[in-house]
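Sharing a structure with you now.
Missing here is one protein chain; the remaining ones are kept as they sit in the complex.
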Amino acid sequence: MVSNSDFVGRDIISVGDFGREELLFLLDAADRFESETRPLLAGKVAAALFFEPSTRTRLSFESAMGRLGGCCIGFAEGGVSSQAKGETLADTVRVVEGYGDLILIRHPREGSARLAAEFAGVPVVNCGDGAHQHPTQTFVDLYTMRRECKRLDGLHVVFVGDLRYGRTVHSLVTTLGHFDARLTLVSPSFLRLPKELRRELQEREVDFTEAQKVEPVIADADVIYVTRIQRERFTDPLEFEKAKDAFRIDNTMLHKAQPGVAILHPLPRVNEIPPEVDSHPHAAYFRQAHYGVAVRKAILGLLLGQAGEDTA
Amino acid sequence: MVSNSDFVGRDIISVGDFGREELLFLLDAADRFESETRPLLAGKVAAALFFEPSTRTRLSFESAMGRLGGCCIGFAEGGVSSQAKGETLADTVRVVEGYGDLILIRHPREGSARLAAEFAGVPVVNCGDGAHQHPTQTFVDLYTMRRECKRLDGLHVVFVGDLRYGRTVHSLVTTLGHFDARLTLVSPSFLRLPKELRRELQEREVDFTEAQKVEPVIADADVIYVTRIQRERFTDPLEFEKAKDAFRIDNTMLHKAQPGVAILHPLPRVNEIPPEVDSHPHAAYFRQAHYGVAVRKAILGLLLGQAGEDTA
Partner (left out) sequence: MVSNSDFVGRDIISVGDFGREELLFLLDAADRFESETRPLLAGKVAAALFFEPSTRTRLSFESAMGRLGGCCIGFAEGGVSSQAKGETLADTVRVVEGYGDLILIRHPREGSARLAAEFAGVPVVNCGDGAHQHPTQTFVDLYTMRRECKRLDGLHVVFVGDLRYGRTVHSLVTTLGHFDARLTLVSPSFLRLPKELRRELQEREVDFTEAQKVEPVIADADVIYVTRIQRERFTDPLEFEKAKDAFRIDNTMLHKAQPGVAILHPLPRVNEIPPEVDSHPHAAYFRQAHYGVAVRKAILGLLLGQAGEDTA
């Protein structure tokens, strides 16, 4: 039985550290914290070390902290940190743990959040370490699916786009294994989900299939999770142009899907979802971004020993 | 009859959207909010999207928010936003409206604040969109004139400097039309107030004249509003040197003005007002900057449903 004490002072580094019950506990907490307006974190300080820029993650954490009466300190890009003077990440963390009640870290290097957690005496939240992990984004994605589909078990989720480099996809597919999901993975052949991840899904007996076209596979999709295909991944510009069009979701295509299909995207989106889709009642990508505040209020609250009010 | 409800949830995009009574209502609110120390905006979050740097506007809004117990999130320059990844402004705004109770935006492109307001479900405050509008600066300018001159109707205001590119001048001249002002516009000939604006003043029967020298026109000025002439506007460096000296206000010149004339400047100033003028009792440009906090407290308060205490 999961309880608040499982979260107090805990590091949030990888989705692999969280089992089904813990994930559900966190989503329930997000439901409670969404409407939480008491200054539960007054006088608390979150140290946000963003060695790489971020709009959504950093701003939603700052908003979550502010709404609960606390404050954020830190930096929004690596240039102003003392890493520029040759300080190791371990040292930066051991300094900053004295300034904040928890540390939020985004860093270009894989494994940096885990390293930070080893050195810090306060909880560390991984806000993205290279192509590796971005666990709070996964919590937001799960929360969005449950809000939009009214359930989380047994969903058919179609992933579309760059499944090779997108860390949000990697974290999400493995986590959906806890919820008896059926996955369809649609990507250009050279942007398939990495082999190790496919093997992991097989070993855990997650039901997944791969495809190279979107239209034939969306008829019974509950969720379409779209990601951005970046030009810089392609050596041949022509290949990029082809991929860009082939892995695009538009209204014509959506007519072949269930009317209630939820369309998610971690954002920013460029061409892969045209503006015409925005008015689709289940175009959920902006709500997905907004849910980020509730989820991050819950994370901050739980790690710092606040459970949020049960208004039920 | 203007009331608080006219301001709750409202966008502040252009001074053209505000009539005489609304402007006076806002200035009265600034008087009340100046001494307001209650945490009226506790738990409230302002999302400050500054795609261009700003000292005065951003810091005075942050100060206003902090003094009322709320907090600001956001960025101070475009480089760390996801526009760099190709996100449209409309998308950024639709994300950020979930993080803040209102959006403050400065953007190099004209019309961007209006666009942001169309997409955002929360109030948007234009903090400068290119050469176009900067309405809260105009409110501050009006507030300063009323504080310094003890009235706002029937003032003779002499504008000096670059009247062609300065957005603060453009907003202010049209707004002064509501207050029966007499305007004298002094500038190098190629930095005259734009034709469309002059025509607008004529149509609205605002009493204005143009001049190319400051000294002959300041004898009965109530306000001298000076702006910076930027070197980069000139193709001929010699012309710049001449203009720099000709449109400079110094103490010798001020001896020809009324002793009570208020000297305003939106700042930063460079050479157009030498330091000797700073000790003039009516050199009001630093007070003008400071009034920015009271005015912006009022704006934040009113938009978010707080009227401020009537201590009268």
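We call the chains A and B, going by the order they appear; numbering starts again at 1 in every chain.
Note that in this section a contact is a pair of C-beta atoms (placed from the backbone, for glycine too) under 8 Å apart; a residue touches a chain by one contact, two chains touch by 3 or more.
Computed from a predicted structure; not experimentally measured.
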Have a look at B:D11, B:E62 or B:D162 and name the one touching the chain we're not showing.
B:E62
Option touching the unshown chain, where A:V15, A:A47, A:L104 or A:L142 are the choices
A:A47
Would you mind spotting which of B:E22, B:E77 or B:E200 touches the chain that isn't drawn?
B:E77
List the chain A residues touching the unshown chain?
42-43, 45, 47, 70-71, 73-75, 79-82, 84-87, 90-92, 94-100
Interface residues of chain B toward the undisplayed chain are 37, 39, 53-56, 59-60, 62-63, 66-69, 71-72, 76-77, 267-270, 275, 286-287, 289-290, 292-293
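One rule holds in what follows: only the chains that are shown with their structure count from here on.
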Just how much do you need to spin chain A so its Cα atoms sit on those of chain B, in degrees to the nearest 5?
120
